[in-house]
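Mind looking over this structure? Questions follow.
One protein chain omitted, others in place.
Moving on, here comes chain A:
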Amino acid sequence: MSFISIEFVLFFIPVLIIFLVLKGVWQKRFLAFASVVFIGLISIKFMVYALLISTINFGLAQRIERNRKGEKVTTVYYAGQILNIGGLIIYKYLGFIFDNVNLIFKFNVPDDFFTLAVPLGISYYTFQSISYLYLVWKAGDKSEKVFSEFILYMLFFPKFLAGPIERHRKFLPQLKTNNLSKGREVKEGLRLILWGAFKKVMLGDTLGIVINKVYADVEGFSALPLWLTFLIQPMQIYGDFSGYTDMAIGLAKLLGIQLSPNFNRPFFAKSVGQYWKRWHISLSSWCNDFIYNRLMLKYRRRGNVAILYALFVTFMIIGIWHGAKWTFVIIGFLQVLALTYEFYSKKWRMHLFNRIPTEVGNIVSYALVYLFSAFFHIFFYSNNLSDALAFISGLFNFSQISLSWGLNIPHFDFALALLTIVFVLSYEYLTEKGKDVSAWFFRWPVALRWSVYYLSIFVTFHFAKNALFFIYADF
């Protein structure tokens, strides 16, 4: 159920009204119930699996806490993690593993024999349960005793489909107040929903028409449309995912819950390392804390080798977190290459950039990071490795320049989407430079501000005709 749909509006408005009427513990119980219903409306099977995983983790964490010094605590912990990771592997990766085994050993098993329907949101709530169980076991965190609050942590509907991946240390304490806040953040929440929907529809969905068309038949396109696709694809995925996240944060704010930010102007990163601190922050910081840092700690005596090893493992996991495809493995590998290069060339690059004006250096860095992002997103969108390679070779095949672009998008829609790119990047550039654009906007007369809101509502609703589901909901 997409946030930009009549179904969701008809689901959310009654939930909001009932939430505002209720008080205290009933608010949280109701939100937990609504979250389970939300998943049930998508699929009863997904709901049962999500509830099962949540309930088991809830029980295991309490058991670990009760028997901290007991002999069986480690067994209980590992049983829980095997369940969490095993579930993820069975649903998400088993088909991929067997397809490859089948390919190598030529078993007579039909394609997709082991491929199961991946429960929506599985990668997000599984990561939450892994970190929760780990910190209760290793760091002695207190386990959650209220079932409805734990269900909210795991399955809260605004973040269920595509994150952010929350940490219990930040999420659960919010629920310990008597009443979840009502109205304090309503305005901010509504603005975020509108802004997110605008980005999702104008960038994610409208540019998505081009991306889908091109990647459905890569070899059918000549160099020019491929270059155009190459250049817009980071903005498309950014609009789709950050738009979704803004809406999720806005919806949660209306329900008195603060979700973690997931993006921080990633296209103004000056290095790939910085990029990953600004892009899908909840995933990269989770992997940083629970994979990279753990490996570094374990192998710290090995110096640079430990860094490279930790980088390799972390980004391979980030790559395959996106899905069971070789293209995602390549994405992980490309990050390792880029970060290794940055690690070893740091001094040389600093020396070089000291010789040129700062602003020029910044723009060159932004451009290089953007191009790198565009490059690895070829593997993100391609159905398989041969499509990705065809795309890359097509970029340099200037012998087939055709005036017929065949991108299947109305010119008006495409022109507005390109204008939106300029608008979003300008806004983010000014914010990056420390200008408070929002404060400037709020100083406008009410009539003018509301006109902007109405126009945004009209544009968003109209262009929702191009709506695609959230790309990251597939992971």
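Throughout what follows, a contact is a pair of C-beta atoms (placed from the backbone, for glycine too) under 8 Å apart; a residue touches a chain by one contact, two chains touch by 3 or more; residues count from 1.
To be clear about the criterion, contacts and distances are computed from a predicted model.
Visitor: Among "High-affinity zinc uptake system membrane protein ZnuB", "3'-5' exonuclease", "Cysteine desulfurase" or "SGNH/GDSL hydrolase family protein", go ahead and choose the protein name stored in UniProt for the chain not displayed.
Guide: Missing chain, UniProt protein name: "SGNH/GDSL hydrolase family protein".
Visitor: From the listed residues A:344, A:442 or A:458, report the one that touches the chain absent from this view.
Guide: A:458
Visitor: In the complete complex, which positions of chain A touch the hidden chain?
Guide: On the chain A side, contact with the omitted chain comes from 5-7, 182-183, 186-187, 410-413, 450, 453-454, 457-459, 461-465, 467.
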